[in-house]
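With one protein chain withheld, the remaining protein chains of the complex are depicted in position.
The first chain written gets the first letter, and so on, giving A and B; residue counts start at 1 in each chain.
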Amino acid sequence: LNLSEVAAVVSGRVLDGDGVEIRGVSDISGAGEGDLTFAMTEGHARAAAATPAAAVLVPEGVSVPGKPVVVVRNPKYAFVKILGMLGPREPEERGVHPAAFVAEGAAVGTDAFVGPGAVLESGARIGPGARILAGACVGRDVSVGEGATVGRNAVLYPDTVLGARSVVHAGAVLGADGFGYLQEGKDPGEAAADASRRYLQVEGPHLKVPHYGRLEVGEDVEIGAGTTIDRSTTGSTFIGDGTKIDNLVQIGHNCRIGRHVIIVSMVGIGGSVTVGDHVTIGGNCGISESVVLGDFCIVGAHTLAYPGRRFAPHTVVWGNPARPAKKFRAQLAAISSLPRIVQKVKDLEGRLRALEGGATREEGGRGA
Amino acid sequence: LNLSEVAAVVSGRVLDGDGVEIRGVSDISGAGEGDLTFAMTEGHARAAAATPAAAVLVPEGVSVPGKPVVVVRNPKYAFVKILGMLGPREPEERGVHPAAFVAEGAAVGTDAFVGPGAVLESGARIGPGARILAGACVGRDVSVGEGATVGRNAVLYPDTVLGARSVVHAGAVLGADGFGYLQEGKDPGEAAADASRRYLQVEGPHLKVPHYGRLEVGEDVEIGAGTTIDRSTTGSTFIGDGTKIDNLVQIGHNCRIGRHVIIVSMVGIGGSVTVGDHVTIGGNCGISESVVLGDFCIVGAHTLAYPGRRFAPHTVVWGNPARPAKKFRAQLAAISSLPRIVQKVKDLEGRLRALEGGATREEGGRGA
Partner (left out) sequence: LNLSEVAAVVSGRVLDGDGVEIRGVSDISGAGEGDLTFAMTEGHARAAAATPAAAVLVPEGVSVPGKPVVVVRNPKYAFVKILGMLGPREPEERGVHPAAFVAEGAAVGTDAFVGPGAVLESGARIGPGARILAGACVGRDVSVGEGATVGRNAVLYPDTVLGARSVVHAGAVLGADGFGYLQEGKDPGEAAADASRRYLQVEGPHLKVPHYGRLEVGEDVEIGAGTTIDRSTTGSTFIGDGTKIDNLVQIGHNCRIGRHVIIVSMVGIGGSVTVGDHVTIGGNCGISESVVLGDFCIVGAHTLAYPGRRFAPHTVVWGNPARPAKKFRAQLAAISSLPRIVQKVKDLEGRLRALEGGATREEGGRGA
């Protein structure tokens, strides 16, 4: 890779050094000869100048004395892009391993890989170049898109759709039944009319709501290890293109998760939740059923959004109950000041008593 | 299915139309010719009347002009029951797949299914009609009841008992060791006597408490994808009949979970917890060791119940620390009003100072 090629990849502009060859990439602290590194600030640039690096990615307005630079919008972003291109690759295994189990009626695309112990049930369709790693189970009539990866021991329930280039990490489970039950003694009509009925405590067994729907995962999605996403009652649960989901996240039936969403670990999302595009959800949150999060919402860690709450686009949401973060922070501050407030109220009481006493004495004095 | 047969299944009463044939089921919005639909209210009934539906499930007192109806206690419940009967079925696979691994001494009942890549260790007993799906591991001496299902890549540790018709979803792990350790420098006797000793911070390695017990899961239980339930130290961890557990739930060693309990996703239940019958536990809760939840308790989402706390039957429990929901809500309201209180205290202080100043001036005036 020479610098012009680097610049083309990262939409940058080379200053002094189009032909310079890049042999590797490294951050400043480890930069050696032939390496491409990056600087966000003038300080970084000075540090980069002192290394044997061959060239430096810089933002507009920053230069590195004595080194060719590539000017880009976001040097760290550009650096990671090149890192991804030059880094070590997983070995390019192809074909169906003799120890895989491919049912009749399953189809494996060109250059796809099916590892040892992996199972393709009947009607499963594996796209060109897709990789089904060891021990993964791909259920009946599942569709795995071109270049997608299903990790070791991951499970795709029947009818699941996984988009092109999406990655499912080890042990994740896609398309299991949603968690829906009814009790005969609970009347959902009345329950809707009277929120307190939610606390209706009834006897009798739970009747399972059957789940005839499926799960559709878009393109370029990444789903973390151990994460579970349920199929829909009817129709589909949707995960939008480009969305990234951490390990050990639960997403319920009938959810519609938007595009380019970020969901951090240990989040539980209830049924029928709508999450807009570009939303970020911090760790350990509970998003109850039927919540709506508008585009670009950000949900702070450990938040609990109550059933049916709606948040407008661009809201920063936090706390239990979830509300605009400004309010939550004001409340946290007020709580922190509580011990002082308690003391102040005690003081006021004392001073008031003194005044009252004074008044009384005064009155007494008058009476005298 | 004709309407009389439907009525028999849902304990209903047909009005005008015993012989009407039902060809499918659908909610009102999608109801076509020959479909059975349901109405909870007069409004729904009018909407149902305008569809080509063949018949309508209604509660007592609601009628649908021009359509035969079946009067039932809870139309939605009855609808889901019929839906479950008429919906698509998983294919009825039977027998041991040639790519399954069945150890000597394992026994597979009549009409049971063992999928490709599934492992039955020695002494495992699979009941009649039970299904062990692809990649599932059934450990030594495990007993799987009649008609039960063990999902893809799920794991049952040795000695686990799974009751009839219970369903374990993909990737769930039943019967792993409990999380119990001792340190030599911690004296559990003194710790019991003095709660502050809990914070004793000692050096030295942790000694594992061996877990020679097992896990017994009752009948008609459903256990979600990725959920983990630990075996007991000695004796058994119990999950009662009819209990439904969502995805990614953790239940500790020596717990006794009652019958018809609902546990939502991301709940962690510590060791030796007792949960009564018909309890509901919301998402992301922590139920610490040795807590007791009486029958019909409801635990709000994100609640943390401290070790050893006991809640009487029918308590609605909420918050951190967990307490009756009424108190938690009062507290939430008080917290919401805190900024106003802070302002009010400031005002009071100002007014008091004015009075005090007045008093002073007055006194001064007097002095003059």
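We take it that contacts are C-beta pairs under 8 Å (C-beta built on N, C-alpha and C of every residue); 3 or more make two chains touch, one makes a residue touch a chain.
Because the structure is a prediction, the values reported are computed rather than measured.
Trainee: Among A:Leu1, A:Leu15 or A:Leu83, which residue is in touch with the absent chain?
Mentor: In the full complex, the listed residue that touches the missing chain is A:Leu83.
Trainee: With the full complex in mind, choose from B:Gly218, B:Gly242 or B:Gly286 the residue touching the hidden chain.
Mentor: The one listed residue touching the chain not shown is B:Gly286.
Trainee: Which one, A:Leu15, A:Met40, A:Ala103 or A:Ala330, makes contact with the chain that was left out?
Mentor: Looking across A:Leu15, A:Met40, A:Ala103 or A:Ala330, the contact with the absent chain belongs to A:Met40.
Trainee: For chain A, which residues lie in contact with the unshown chain of the complex?
Mentor: Contacting residues on chain A, toward the hidden partner: 40-41, 59, 73-74, 76-77, 80-81, 83-84, 87-88, 90-91, 97, 99, 115-117, 133-135, 151-153, 169-171, 220, 222, 224-226, 242, 244, 246-248, 260, 262, 264-266, 278, 282-284, 296, 298, 301-302, 314, 316, 332, 335-336, 338-339, 341-342, 345, 348-349, 352, 355-356, 359.
Trainee: For chain B, which residues reach the chain that was dropped from this view?
Mentor: Counting only chain B, the missing chain is touched by 101, 103, 117, 119, 121, 135, 137, 139-140, 153, 155, 157-158, 171-173, 176-177, 179, 181-189, 199, 201-210, 212, 226, 228, 230, 248, 250, 252, 266-268, 270, 284-286, 288, 302, 304, 320-321, 330-331, 334-335, 337-338, 341, 344-345, 348, 351-352, 355, 358.
Note that only the chains that are shown with their structure count from here on.
Trainee: For the sequence-identical pair chain A and chain B, determine the rotation angle of the Cα superposition and round it to the nearest 5 degrees.
Mentor: An angle of 120 degrees brings one copy onto the other.
Trainee: Measuring centre to centre with CA averages, how many angstrom lie between chain A and chain B?
Mentor: Each chain reduced to its C-alpha mean, chain A and chain B end up 25 Å apart.
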